[in-house]
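Of the protein chains in this complex, one is absent; all others appear in place.
Moving on, here comes chain A:
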Amino acid sequence: MARDLSFRVAVLFSFLFFGFINFVCCNNERRVGDALETDFSGLSVPLEHSFELDDTAKFVVRGTLLLKTGREPSVALSQNPLSEEDRVKLKEVAEVDGLYRIRVPRVSLQADRQTEWQVDGYLTAFVRACAMVESHLSDVITLHTDVSGYLIGVSIVTIPGACRGTKVEDEVDLEVFNTTLSIMAPVNAPGPETSLFLERMEQETEKKGKNPQEQKSFFAKYWMYIVPLVLFLMMSGAQDQSGGGASGRAAAA
């Protein structure tokens, strides 16, 4: 019980700590990046994660997603390294095959609904905590939007994705996230390609028109191929019919 309490305190602490660092970090990011534009059409939402020994979801802030809204949405992430306690906890969770979950709030990336976001639910995803540990925190996070630019799903995978049971001795490996982040809008499914097909057909007819030699009938052109083929077919057919007799005769001879 006592341990649990201290644990919780630690979590709380780290949360506060994170929040602080985060703030600073975000500020840094903004100063470094093209400050004006991101401020104007950007939207910053928290990326939260949770990994607990009993697999209950207790989300704490992992970093901040800077979503650039508009026609071509893009995304940037600023996140802080894992604290000492969290590293230990992550390893413990990995040992019991727990889950590492992330979540982002549901927001719209449309230009007219920006800057302010209300929480109307979250999108969650998970990987196995051991995969997170064994990949040394190299994860690939993809945000999916729908046609109107609403976030509909988030996915996380680690590279490599397998849990082989290899021990990560060096705690430093678990400090910094090596995140690849992308945002995916739906692709337009192709319709039937009629124009290309028609073009091709036209080209062929043109070709035919150009050299009248090819206007000859099919048989006239390819009789030399067809006659042997037909002969061959006939022969094989005949063999089927009189196979017994022929072989008998051959054997007798």
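In this text, contacts are C-beta pairs under 8 Å (C-beta built on N, C-alpha and C of every residue); 3 or more make two chains touch, one makes a residue touch a chain; residues count from 1.
As a working rule, contacts and distances are computed from a predicted model.
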Protein name as given in UniProt for the chain not displayed, "Sorting nexin-3-like", "ER membrane protein complex subunit 1", "Origin recognition complex subunit 3" or "Acyl-coenzyme A oxidase": "ER membrane protein complex subunit 1"
Selected from A:64, A:80 or A:158 as touching the chain missing from the view: A:158
Interface with the undisplayed chain - residues on chain A: 55-57, 97, 99, 101, 106, 121-128, 131, 140, 142, 144, 146-148, 150, 152-153, 155, 157-163, 184-194, 196-197, 200, 218, 222, 225, 243-244, 247-248, 251-252
